[in-house]
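Below you'll find the structure, written out as structure tokens, and then a few comments.
All protein chains of the complex are present and in place, except for one that has been dropped.
Labels run A and B following the written order; every chain starts at residue 1.
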Amino acid sequence: MFLQFLFISSAILTLACTVAVLVTKNLMHSCVFLLGTLVGMAGLYATLGADFVAVTQIMVYMGGVVILMLFAVMLTGGKDFVSRAQNLLGLPASMGNKWTYSMGIFVGVVFILTNVKLLSSIIKTTPTKTIGNDFPSTVTQLGHLLVKDHVLAFEISSVLLLGALVGAAIIARPRKQN
Amino acid sequence: MMSLASYLIISMVLFVVGLMVMIARKNIVAILLGIELILNAAALNFVAYSRYVTSNLDGHIFSLFIIVVAAAEAAVGLAIVIRFFQIKETIHVDEATQLRN
Partner (left out) sequence: MEYTVGSIAPIFLSPVIAFVINAFLGRKLPRHGDWLATLSIFISFIFSARIFGDFLFGKFATDYYIHKVFTWFDLSYGTQIFKVDMGIYIDNMSAIMLLMVSGVATLIHLFSTWYMDHDEKHGRFFVFLPLFTSAMLGLVLSDNLFSLFIFWEIMGFCSYSLIGIYNKKEKAGDASLKAFMTTRVGDVFLLLGIVAIWMVLGSVAYVDIYAAIAEGKFTGLSVLGISFATFSALCIFLGAMGKSAQFPLQVWLPDAMMGPTPGSALIHAATMVTAGVWVSLRMYPLMVLGDITWFIAVIGAITAFGAATIATVQTDIKAVLAYSTLSQLGYMILGVGVGSYNAAFMHVITHAMFKACLFLSAGSIIHSVHEQEMPKLGGLRKYLPYTHFAMMCCTLAIAGIPFFSGFVSKDRILGDALYYGFMAGQNPLLAIVPILGFAGAGLTAFYMFRMMFLTFYGENKAHHDDHGHGHHGDHGHGHEIHHEHLDARQNVPLLILSVFTLGFWFCGTLTGQGFGKVFGSKTEWFKILVEAPKVEKFVNSPREPFSKVDSKPEAHLEHAHYHHQTGYAGPNPDEHKLHSAHTIGAIASIIIAFSGVFLAFLMYIKGSVKPWASRFPGFTKVLQNKYYFDDLYIEVIIKKGLLNLNKGLSWFDMGVYDRFAVDGWATVNRWLFKASKWFDNVVVDAIGVDGTGVAVNLFNLVLRIVQSGKIQFYFVMLVMVLASYIWTLNI
């Protein structure tokens, strides 16, 4: 019962916040709604028994990525952010215009139709198991997997992170103005 | 109610909305937001399949790596955004027309 409740609330939170990210006028609000989406995602992970992934989602995404996004929005607020030039949908210029929105809607419709075609057959043909309500902790198993089967990917991702760190520092470093 | 299909539909909606954000917005940060949504949709799919189909934890591992990649991508992307803003005083994506600087 709790599980059902968690699922429904998480799903609603996720979908609602996602749509809000799309339609909101303010970039800052967009970021905050993304935060909501990620919280919903973490809930969905929890309903799937993925406790470690859910916690990582909250810690890394919400604690790291979205905060970074907010910083970026604030640092680059500039004239786009300030400008209140209204367009057809009543949005600031940088948040899109009628052409981009109509294009996005068109693509979305096409994509949903495509996905429905795909998903209908996939859902029909994929054998699913009946799931009980037991949620064993996955942390131990994941730890073993990470250092045994997937140790190469683990190491490569650490190198990737290092590269991203150094690269980001180099790209964003202040340079002499010429 | 809770089945593979429902997760897949949620994931699809996330993906489509992410795509639409990427297409509709002209702001680089907003486009990055769309990318995050798309990555999350994929990760959700992995975990759902891991639970309902394969019953091992490889899907979780994949989601974890997706999160790692997303973090790295966000860090680099935001560095680029800041650099871009320093040069162009804007983060309008149509202004990004040259690879120099």
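Note that a residue touches a chain if its C-beta (ideal position, glycine included) is under 8 Å from a C-beta of that chain, and two chains touch if they have at least 3 such contacts.
Bear in mind that the values here come from a model prediction, so they are computed numbers and not experimental data.
The chain omitted from view is touched by exactly one of B:Leu19, B:Leu33 or B:Ile91, namely B:Leu19.
Think of the hidden chain as still there; on chain B it touches residues 19, 22-24, 26, 31, 93-94, 96-97. Residues 100, 103, 106-107, 110-111, 113-114, 117-118, 121 of chain A touch the missing chain (whole complex, contact as defined above).
Everything below uses one rule, namely that only the chains that are shown with their structure count from here on.
Averaged C-alpha coordinates put the centre of chain A at 5 Å from the centre of chain B. Contact residues of chain B toward chain A in the complex are 1-10, 12-21, 23-27, 29-30, 32-33, 36-37, 40, 43-44, 47-48, 50-53, 55, 57-58, 60-61, 63-65, 67-76, 78-83, 85, 89-92. Within the complex formed with chain B, the residues of chain A that make contact are 3-4, 7-8, 11, 14-15, 18-19, 21-22, 27, 30-31, 34, 37-38, 41, 44-45, 47-50, 52-53, 56-57, 60-61, 64-65, 68-69, 71-73, 75-76, 78-80, 93-97, 100-101, 103-105, 107-108, 111-112, 115, 119, 122-123, 126-129, 131, 138, 141-142, 145-146, 150, 153, 157, 160-161, 163-165, 167-169, 171-172.
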